[in-house]
Structures are given as C-alpha cells and as structure tokens.
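A single protein chain has been omitted; all remaining protein chains appear in their positions.
Take a look at subunit A:
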Amino acid sequence: MFILKLKNKYNLTTFVFLLPWIITFIIFSVYPIIFSFGISFTDYTGLSPEMNFVGLKNYFSLFKDEIFLKAMRNTFIFVIGTIPFTTVISILLAVLINSKMVRFKGLFKAGFFLPSVMSMVVISTIWRYIYSADGILNYLLQTIGIEKNTGWLASPDTALLSIMIMNVWAAIGYYTIIFLAGLQSIPEELYESASIDGASNTDKFFKITLPLIKPTLFFVIAINTIRSFQIFTEIFTMTGGGPLNSTQTIVHYLYLTGFRQFRMGYASAMAYILVIIILIITLIQQRVLRSEY
C-alpha cells in the first residue's frame, strides 16, 4: 500500500524531502527510546559493555528507593504548585495587555516574553544570586529585621519553593503571549453586545473571555504539565537536587543515577516510569478536552 502510494509522483517527492528528518528521527529518537527500554531490564552501567538481564528488578527497586519516591513527590509538588499560578497570572496579564487601558502594549509583550528567550541556565544563575546567603532577598529581609544565615536554596524548607517561584516568573511570559493570541481571536462584537446588555467587566471575563479561550487554556495546561514533569535545568544549575534531596526531581535523579552513579539500566527504568506518568496525565487531559468539545 505504502509502495503503491509512493508511485504517485507527488507522494514520492514529499517522502524524499521528508527523508532527512525521518532518518534523523529514527537515529536520534526512535533508536534511543527502544534501546533505553531494552536496557531498563538490565544492569548496564554505561561504562562497561557488559550487561545482564535482570527482568523487572529495576522497576521494583524504584518503588523501594526512598530518593526516587522523594523525587516523585517533589515533582508532583512542583507540577501542582506551579501550573495554577503560571496559568492564572498569564491569563490576567494577557487580559491586561489586551485591554484598551494599557498603552505601549508591544513593550509589555516584549518585557514579559523576555525570560522565554533567555537561556534557563542564565535565568537560574541570576536567581541563584538573588537567593544566595548574602543575596538581594536576604538583604531586603535584613532591612525589615529578619535575619537569615542560609541561602534560600541551601535550606530544605525553602529550596523547592524558591525554584517554583523562579519557574513561574520565567514561564508566564511565554504563556501570556499564547493567551493573548487566544484573546485576540474573540470577536469584539460579543463584548459590545454584552456591554449593551449591561454586563460588568467581571461578567464579560467569566461568561465570554474564559469560555472562548478554553482551547488555549487546555493547550497551555497540557504543555506546561509535560514541561513541568521534565524539570531539570533549574535543578541542575541551582541546587543539584539538594539540600537533603529537597529539590530532587525525577529527571534530575535519573541523570544522577545514570551519569554519576553509572546505573544506566536503573535510570532507564526511571525514564519509563516518567513516560507512563506523563502518558496517563496527558490521556486524562485529552479526555477532559474531548468531553468539553
């Protein structure tokens, strides 16, 4: 069937043009995915070519691994703790920029979007200075009489929260722009009719704006959920998972296990657990989407 289709000149040309991408995708995505699934059932270290089949041992061991369980808990806290804030703040900023009251819209858009085009390594480094023991935040607290001899990232009580705050700050610009695109697709006449009917701004927001940007809303939540589950750069740059594994996340622990402890098989099993988690959540979100539309 495929060959028959290829006989069509148009299809063949399309296929030839797609071939470089397909080859790259097979080599750099499909092959590693299959290979890592295979090694998740072995004791492969990454350093030695030897590997022994261990069955489901890696998967079972994960659920007895205290650090992995803590990493999973932290990842869920991170996801649940950041997504609502990112979403709500992004919507509010988008509505604000979209309103007629605000001038210099381009400036605001560029300003909010700036963190999105900056490297996360750069952002993390800047926030490290803000959060450091003698950083700006502690200095400001000192001026109001609160003394702290530990950096915000060096305390197990505040480290994860600090990274979450930074992440919300860094992410809102990108999602604001997406919401803005959604808002601008709402016909102006709807608001005008509502005004004639005597609707307040709050009514307009909840009865017109929010229902009509629902597809954008679901898109943002889905994308943000997947991204948040994969949080790595912030942790790698700012805390290394510490102190006391208080900022350990699944992907960072996976990295540590594979590349620092040389347990590639174990790390691969962890990756597949993460795949299953993301898959389940994405399916739930899709189901919700389908029920709405």
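The rule we apply is simple: contacts are C-beta pairs under 8 Å (C-beta built on N, C-alpha and C of every residue); 3 or more make two chains touch, one makes a residue touch a chain; residues count from 1.
Here, contacts and distances are computed from a predicted model.
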Checklist outcome for this item: In UniProt, the chain not displayed here, chosen among "Oxidoreductase", "Pyruvate dehydrogenase E1 component beta subunit", "Inner-membrane translocator" or "ABC transporter substrate-binding protein", goes by "ABC transporter substrate-binding protein"
Next on the checklist: So one chain is hidden, and I want to know which residue out of A:126, A:223 or A:244 touches that hidden chain in the complete assembly.
Outcome noted: A:244
Checklist entry - Which listed residue (A:16, A:30, A:56 or A:133) would be found touching the missing chain in the intact complex? => result A:133
Checklist entry - Which residue numbers on subunit A touch the omitted chain? => result 45-49, 128, 132-135, 142, 147, 149-151, 153-156, 159, 239-240, 242-245, 256, 259-262, 264
